[in-house]
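Only a single protein chain was left out; the remaining protein chains are all shown in position.
Per-chain residue numbering starts at 1, and chain names A and B are given in the order in which the chains are listed.
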Amino acid sequence: MSEAIHIGLEPLNTIGNATARVDAVERVTGEAKYSRDFKLPGMLYAQILRSPHPHARIRSIDTSAAEALPGVRAVITGDNAPIVWGAGSVSGGRQYNDPTKDATLHRRYIFNNPVRFVGDSVAAVAAIDRHIAEQALALIKVDYEELPFVLEPEAALEPGAPQVWPDGNLCPDFRNNFEPMVSNLGDVEAGFAEADQIFEERYETSFIHNAQMEPRAAMAHWEGDKLTLYTPTQGISNCRHDTARDLGLQDHQVRIVCNYMGGGFGNKNQNQDADLVAATLSKQAAAPVMLEFSRRDDWLGVHGRWPTVQHYKIGAKNDGTVTAIQMFGYSGMGPYRKNSGGISGMDVYACPNRLRSISAVYTNRTTSGNFRAPSEPHGFYGVESMMDEVAYKLGVDPVEFALKNMRRPTDDQPFTNYSLEEVITRGAEQFDWASRRKTTPGSDEGPIKRGSGFSFMMFRAGVGTSSAIVRVDAQRQYTLFVGVTDIGPGAKTTMGMIAAEELGVPLDQVEVVAGDTDRCPYSVGESGSRTTIQTGYAVMQAAKDLNQQIADSGMPIGSDVLIASATPNPSTDGKTRQCFGAHFVEVEVDTRIGTTRIVKYTTVHESGRIINPTTARDQIRGATIQGIGQALHEDLLYDPASGQPLTTGYYRARHLTHLDIPEIDVTFIEVDDGYGPFGAKTAGEAGIILAPAAVANAISNAIGVRMTSLPISRDKILEVMA
Amino acid sequence: MGDKSKTDTSLNPKQRSRREFLENAGTTAAVATAVPVLGISAAQAQSDTQSTVSKTTIQLTVNGSRHSVDVEDRWTLVEVLRDQLDLTGTKIGCDRSECGACTVIMNGKPVYSCSQLAVWADGAQVTTVEGLASGGQLSPVQQAFVENNGPQCGFCTPGQLMTATALLSNNATPNADEVKQALVGNLCRCSNYNAIVEAVVMAGERSGGAA
Partner (left out) sequence: MKAFSNINVSSIDEAVSAAARARSNGQSVAFSGGGTDLLQQLKDGTDKSDVIINLRNVDGAKEISSANGTTRIGGLITLEELSNSDVGDVSYVLAQAAASVGTPQIRNVATLSGNVTQRPWCWYYRNGFNCYKAGGDECFSVTGENQQHAIYGGGPSFIVHPSDVAPALVALGASFIVAGPDGESNVSADEFFVMPSQDPAKENSLASGELLVGVSLPTPRASSVSHYHKIMDREAWTHAEVSVAAVLTMNGEIVESASIVLGGVATVPWKLTEVENYLVGRQLSADVVTMAGQMAVSSARPLAKNGHKIPMTAAAVERTLLALVNG
């Protein structure tokens, strides 16, 4: 077993000790019930009919033959179920903002007309078994008028491009203005004038499906006017609120249950159209309905990371000082604005002149949305490839270049703590950067070439509100009620460990109740790396309160219980709070066949205090490997002539297997900055941010050619080596 | 070439109508009988609670218990395990032999239960994840998964465990490379591969052949 190296803090009583998950036994025995594992008496099976066209107007739908098929119990279309899916399209991509959802210009319905991508939902059927439901779909007759389509974001903004929406293909911002997202600091033109040299390059990144192992499923069940949904979600509270709003219900009329979830990486945030479709079918059929997505349904009907094009222009002095950074970016959002379309990264540099303009663009590809660190991996790949190139062209070691140009705390903007220099220098030392990197890229003789690359980052670790309830009974059994779902990182265990630590009891004396909106208070949701910081802090405060009650009135006796709840809303006192990381990787590129093999991979992260070393280690390792897949393999190809997706599914997207995986070395520099629960920061998204940039830089160091397009597949390497 | 007579003038000339290149573009539909919108008549609802497709009776021994099950020819083994026998530990990730989540041990060997028809498994001995622990005692590889965080989201875990169990019964103390070779047919999108391999190696080392 390879353990992470921990530097800086000693374990507390519970926190900081490698701890098995509280629900590990359920996970290894098959007892853990995922959404699709539930079954109720009389339950029907449902499926969705999807558009075969990238863009088409529906002239008419004839469902009569489907309805007549024995065993079919409900058929719904946009005609009899005109339900807006609020979280499916939000102006400006402001997914958590109710007023913006209400004001959104380009609304997404659960069934849309026109249909705007291959996979857009057209109708749904519930039947007594899944094969009959599938047969019924084939009996629905849809008369389509095909419309012109556009697949690439830059092409979509050209004059005369097919219009995805009547008002054009530039996505509106949250005020419904059709403008790019612009951030302009200092004066880039002055910065370019000051520079000795100017560098320009275009980078491109692909659509990456989140590809979580569990395809979406939702079971809906009505008791009177109360809806229960067994559904995979990364936030039971958000899911409840969104579902209630979309169906015209009060929050309390919706119960969301999700105790186990088979991964999401951002595509199970909020509610989903599947929830609304299952609920509507269930109401129509007056029976519980299990809606099941196939893998292809999931690939096309859910979402993945937006593809981008990034045009950089960098000004630098000959001594290695960056004087200006400019980036014009284009993010392909598909036809609905589910999320921001952000392209992050340049803000890790201190350069005072920075201009960033991002156009989030509608296309007729499948919808883009959040994937673990939504704006970062592709953005860091672009900007850190660019900077790596600048460093080599100026004859500067990229690590020295980073240390010279990276953002540091200032009097105007203090940090709660700052570890960026330490993660970089420690990583360089552990990795043996000085001897592994090629000072002249591509200098290895022969066809098999080694090279090393590095990348670095800081990433938000801000605090915020959430809730928790803790109870103790006369048997001294503690129960923690938290509205978290365990999507993989181990939130139930982490919350239990924080409670046990603060209560001063062993973990096995704390039962964690989670994953059910009727039993648990609000929690922020398992997105944005916020659960440990925000809900964890609420747990800590509730436990403190309970301790105080026990001190004041003693332990309860008989059937009495003591209950404490907390909904803190902490601040960082005006300081910025970040986690920090640096990745170093050595690759071996076989330039005759285009293969890239990872030889060594070193990660150093400062994510504050580590609550559970076991699960934190695997957050970094797993996220890093996902990022390697993005760097080397994954892409959703479309046929340009027909707008049909060609590479849906694990086989065609070439997801990494056991045999493709290197050992990932993990080091945590632990710090308690006095904020968050015991000083914990973000870890879940940190690992993926740096992998594409580090791997790409290592490949360029090995072969001596800058690779400007992800994934860096074999054909691309062979093309530049030809 | 396809039927070019149906040129749709609204299409960009570089782009092609789907009906030119996909089969079954106009979905065949049976002649519609008059039913109200969503109007499944009461009589119809009464009469159609069972599929009318004919069934075959098969015998399966699952986790040591014998079952006689009536199955449609098109039902896969994983459907029968999950829907008929309520053994929902076995997961469906892709339903296409692309992910490994549905792996079970059939007649001593790991197979994808999504890609075997139940009728083909007639008479087979099947072990699922529910059959690994005995007498309330986790198997060595289950125990190692608990200790070394084998599951993240846990959805691929049953499949990984089944393949690992089959490996350990043939090779009691595999090294990391042997584990990777044996488990290559089980994807983990949490990409918890390092921890899974470590856990299987650990299980072998501990039990030294008694897996």
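Just so we're on the same page, a contact is a pair of C-beta atoms (placed from the backbone, for glycine too) under 8 Å apart; a residue touches a chain by one contact, two chains touch by 3 or more.
Keep in mind the model is a prediction, meaning the values are calculated, not measured.
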#### Entry: Among B:115, B:173 or B:207, the residue in touch with the chain that has been omitted
B:115
### Message
Which candidate, A:436, A:633, A:681 or A:706, sits in contact with the chain we can't see?
### Response
A:633
### Message
List every residue of chain B that touches the chain not included in the displayed model.
### Response
1-2, 21-24, 53, 56, 72-74, 76, 95-97, 100, 103, 109-112, 114-117, 119-120, 122, 163, 182, 184-185
### Task
Name every residue on chain A in touch with the hidden partner chain.
131, 134-135, 447, 592-595, 633, 637, 639-642, 644-647, 651-652, 654-657, 659-660, 713-715, 718-719, 721-722
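To be clear about the criterion, only the chains that are shown with their structure count from here on.
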### Message
So the centre of each chain is just the mean of its C-alpha atoms; given that, what is the distance between chain A and chain B in Å?
### Response
26
### Task
Flag every residue of chain B that touches chain A in the complex, lowest number first.
8, 10-12, 14-19, 21-22, 25-35, 37-40, 44-45, 47-53, 72, 74, 82-83, 86-96, 98-99, 101, 128-130, 132-133, 138, 142, 145-158, 161, 179-181, 183-199, 202
### Of all residues in chain A, those that touch chain B in their complex
1-2, 20-21, 24-25, 27-34, 36-37, 39, 52-53, 62-65, 67-76, 79-80, 128-129, 131-132, 138-142, 145-149, 162, 210-215, 260-263, 265, 284, 294-295, 487-490, 614-615, 617-618, 621-626, 629, 641-644, 649-651, 655-659, 661, 663-664
